[in-house]
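Heads up, one of the protein chains got dropped from this complex, but the rest are sitting where they should.
Here is chain A:
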Amino acid sequence: MVRENFTEQLDHLNSQLVEMGQLAQKAINQSILALQNQDVDQALKVIDEDDKINHLEETINEETIWLIAKEQPLASDLRRLVSTLKITTDLERIGDLAVNIAKSVIRIGDEPLVKPLEDIPRMATITQEMVEDVLNAYASEDLVQAQKVADTDDQVDEMYGKIVQELMEMMAKHPEQIAQITQLAFICRFLERVADHTTNISEGIIYLVKGKVYDLND
């Protein structure tokens, strides 16, 4: 086959992107576990490991830019490289949001929670599934699954609105717990942002496969 070298480099880029996706997914999962167990050590580990994701983003972007410069890609090659640049940005942000969640967990510390966690873990589960599904959709270039992830985002947005409303009511009842409740509200916000980034990745997948740009956030 012609352009064997280029094809190999595209494959290599692809496997690095998959690895970055797995690290971002792990970061989110670990930060949620840290929250549920109020485990500060676990949270610190999430913060520590974010460097790996950041480095991988840099490496992937540098390689992508170099491939664009030297191979002058067109058609699906070009779309793959452009969507790689977009997707790494979203994965890096997901990593950062895991760090934000971890920081909130540290701020809450081992102080007893104002009420047992129920809704936030449910919201987290859906968001984690979105991350997992969108990575699978990328690996298999599955448009149906990508669309499904984007559709699920509405659910997360709705839960976010509801939970924040409840947390605000709780603030009124327990003013002495405002600091902790604020951190919980932040965590909801971070999860909602993670879901938004998975939706962006879905758009990247659709662009990669069909060459069309859709705004799935509407």
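Note that in this section contacts are C-beta pairs under 8 Å (C-beta built on N, C-alpha and C of every residue); 3 or more make two chains touch, one makes a residue touch a chain; residues count from 1.
The definition used in the following text is that contacts and distances are computed from a predicted model.
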Options "Phosphate transport system ATP-binding protein", "Ubiquinone biosynthesis protein UbiU", "Carbon-monoxide dehydrogenase small subunit" or "Glycerol operon regulatory protein": UniProt name of the undisplayed chain: "Phosphate transport system ATP-binding protein"
Hidden partner chain, touching residue among A:26, A:79 or A:193: A:79
Touch list for chain A against the chain that is not drawn: 1-3, 6, 72-79, 210-212
